[in-house]
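The block underneath contains the structure these notes are about, expressed in structure tokens.
All protein chains but one are shown at their positions in the complex.
Labels A and B are assigned to the chains in the order they are written; within every chain, residues are numbered from 1.
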Amino acid sequence: MATDDFDIATTGHSGPRIGFLTAYVPEELFHAAGFTPVFIFPAPGDQGYARAHLPSFVCWVVTSALNQALSGQLDHLAGIAIAKTCDATQGLADVWPQCVPHIPLFHFGMPLRLESPAARIYLTTELKSLRQRLEALIGYAITDDDLRASLSHYDQHRLWMHRLYAEAAHLSPSDLYRWVQAANRMAKPTHSARVQAFLVRRESAGGGPAADAPRIILVGPVLGDAVLFEALAEAGACVVGDMFDLGEDYLAADTNAHQPLDEESDPWDALAARLLARLPTPTKYHPRRSRADHLLKRVAERAAEGVIFARQKFCEPHGFDYAALSRTLKQAHIPYLLIELEQASQAGQLRTRIEAFVELLAERRQQSDEV
Amino acid sequence: MGRYYLQRKVMARLKPLAYVTSGAPVEILEAMGVLTLYPENYGALCGARGASVPLCEVAEAAGYPADLCSYARSHIGAVLEPTQAPLNGMPRPDLLVCCSNICGTVLKWYETLADHYDVPLFILDTPFQRTTPPETHIVDYVADQMHEFVAWLETHTGRSLHPDRLRAVLTYSQEAIGLWQEILEMGQRHPSPINAPDLFIAMAPIVALRGTRKAVDCYRRLKAELEERVTQGIGAVPHERHRLLWDNIAIWYRLYRFFRPFMDAGACFVADTYTHAWTMSLNADDPFVGMARAYTGVFINIGLPDRLAIIADLARRFAVDGVVMHANRSCKPFSITQSEVRNWLHYEQELELPVMILEADMCDVRLYNEGAIQERVAAFLEML
Partner (left out) sequence: MVTAGVDVGAITAKAAIIRFHHSRNSTLTNDTPDVRPQLLATAVIQAGYNRSQAARQVLDHALAQAGVNREEVVRLVGTGYGRVQVPGADRTVTEITCHARGAYYLCPDVHTVIDIGGQDSKGISVGKGGKVLDFVMNDKCAAGTGRFLEVMAHALEVDLTDFGTMALSAPGRAKISSTCTVFAESEVVTHVAKGVPKDEIIAGIHEAIAARVTTMVSRIAIREAVVLTGGVARNAGIAQMLEEKLGHPLIVPMYAQLAGAIGAALIAGETAWR
């Protein structure tokens, strides 16, 4: 892999960046306004700054974001965007203007109910409200054409990510997730081009996990710890898909489900449709879209042998999600493992659990081969 | 409380029973003759009876992480093992009603219940109220959902909503809320006839019986009793020397033991943000919009500046000399902004109040460090 594939400095994009912390931020709108949305990944560091403002029982993703802001590491951002999802990020959005007045906050009231017609109406108005606040910051209007162009870039990007995920079994887990993380930190058109080039190079290359590497699906909030992916790679496993909030269902979702875009379509409507069409993250509700069914389907389609839940400590939505999804897996006799990540995720402990799980899967397959 | 649950068990044979969240528009259910029960209230009961931990362990053994809300863990434990639960658990619901105005946990909790009991679930989405007064599209959305809620109830119960009945129920609600407010306002007296731990017990009707005649009668009696105390100059705490403000939900398993050292030092909790959360205004002339505004604007669904204004107002009007904040591990919406509130109260020119933040949990005693808390309380009392 070319090392500057992931280097943000060489993106060629010198424009302003907006940090975001949750799914359901309408990235395309920020992009249309001339910003590059970049996810604020948790960073190592003493949480002292944030601890003065947040209680200890808040996840590391939120604590780290505030910590980075207070220690000047986010000064390059023109603003940050938080969509209404969980209580922790909502709390951060609430204290942010007080603690970090120099970085404007854009709160986006994403509805909880994805299926309700009333929610659709509310969402459309909320998008307009966000548009007005953005226009106030940049000082010029965001046109329909601007938005259409951004939507098109994002749709294109989804196609490329879809193709990347199709190669997942042939990529080391560390490499796959370097790509996925990079997708969330650079301009989509740039990332699309790099993924495209990479896929072409890869055809001739080869390498990656062994053909008999145990096949795993990951579930969780964000793509925090690189240690997790490294441990998977070292243990000789491959990841064949995920249900991360900012992973496969966020980046590579089936675009046929959305309204196709042309010069006639209302881009605001199209944006709303895309926000509502995805698989709900644990903080959203759709009566007919079950995460449990989705997981079982993905496990079957990808011939996965096990599921690893990589939950952040104190993450309530994923805590309940784990209880429900693990029960489904248990009934279906699919092995699973729970990893709880926190600020100082002990690499040794993580490695032991993952290795033990991979050993378990390898032996299980051996047993069924013998039978 | 035991009698309340027993009555519900019996009546549930005749009327549909709904589990509801504490911030749900219960008036609609009451008006349609649907019985209501509050799993959060049950969670508090488990906490108060010291029955939470074994139930939490049941939930944890079933895969629910130990850092989830302890009301949810206690209740889910009771659902999974009713024989180990107070009153043998709650009667089975026919319906589930979840309003998101208090937190995001209730969504997951009620989805779990819907899955377990296989009964219909209605989610009422109340977006976060960034500004006061709330933005129009938020009120419209919530009001629309109120109508949707009525239609949903009509489908699932075969009952219909009569506007007159709704008006009557709303009138009872308004009356009960008015009485409750008057009771709380008495804390402004010197000495205060009320102390927070007593109010934590007395709040059950306004939470769980709102919209009924019973709640009104109950608070009429309580108000009269307290007025009598005021006339005679009797304070809830003998020799009242300090007037304090409590923030967050009660520590249910230490309802009186925690407050004893305060009482002994003559410190009375004359006001608190938990009981004050049930002082919303329900505009009975325009019921659906009125309910939409009231239920969207609850204390933990509004922006920090608005919450600060409410707390500052309480601190001033009740002539408070100190604040104790319960950093409740189970409730992020209530706890997450506490440091900011503390800084503001402490450094604010006019107020400069001593503020103590105590980390604990509302139901899970395993998270309560008795020794450390006693030390800090003692130091705080010395400081006053």
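By our rule, a contact is a pair of C-beta atoms (placed from the backbone, for glycine too) under 8 Å apart; a residue touches a chain by one contact, two chains touch by 3 or more.
A quick note: this is a predicted structure, and the numbers were derived from the prediction, not measured.
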{"item": "Displayed chains contacting the withheld chain", "value": "A, B"}
{"item": "In chain B, positions touching the absent partner", "value": "53, 57, 60-61, 63, 365-367, 369-372"}
{"item": "Contact set of chain A toward the excluded chain (per top definition)", "value": "335, 340, 346, 348-349, 352-353, 355-356, 359-360, 363-364, 367"}
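Quick note on the criterion: only the chains that are shown with their structure count from here on.
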{"item": "In the complex, chain B residues that touch chain A", "value": "62-65, 67-69, 72, 100, 103-105, 107-109, 111-112, 115, 121, 123, 125, 127-128, 130, 135, 137-138, 140-141, 144-145, 148, 303-304, 327, 329, 332-333, 335-340, 359"}
{"item": "Touch list for chain A against partner chain B, complex", "value": "52-58, 84-88, 90-92, 94-95, 98-99, 107, 109, 111-113, 116, 118-119, 121-122, 125-126, 129, 282-283, 285, 287, 311, 313-314, 316-317, 319-324, 326-327, 340"}
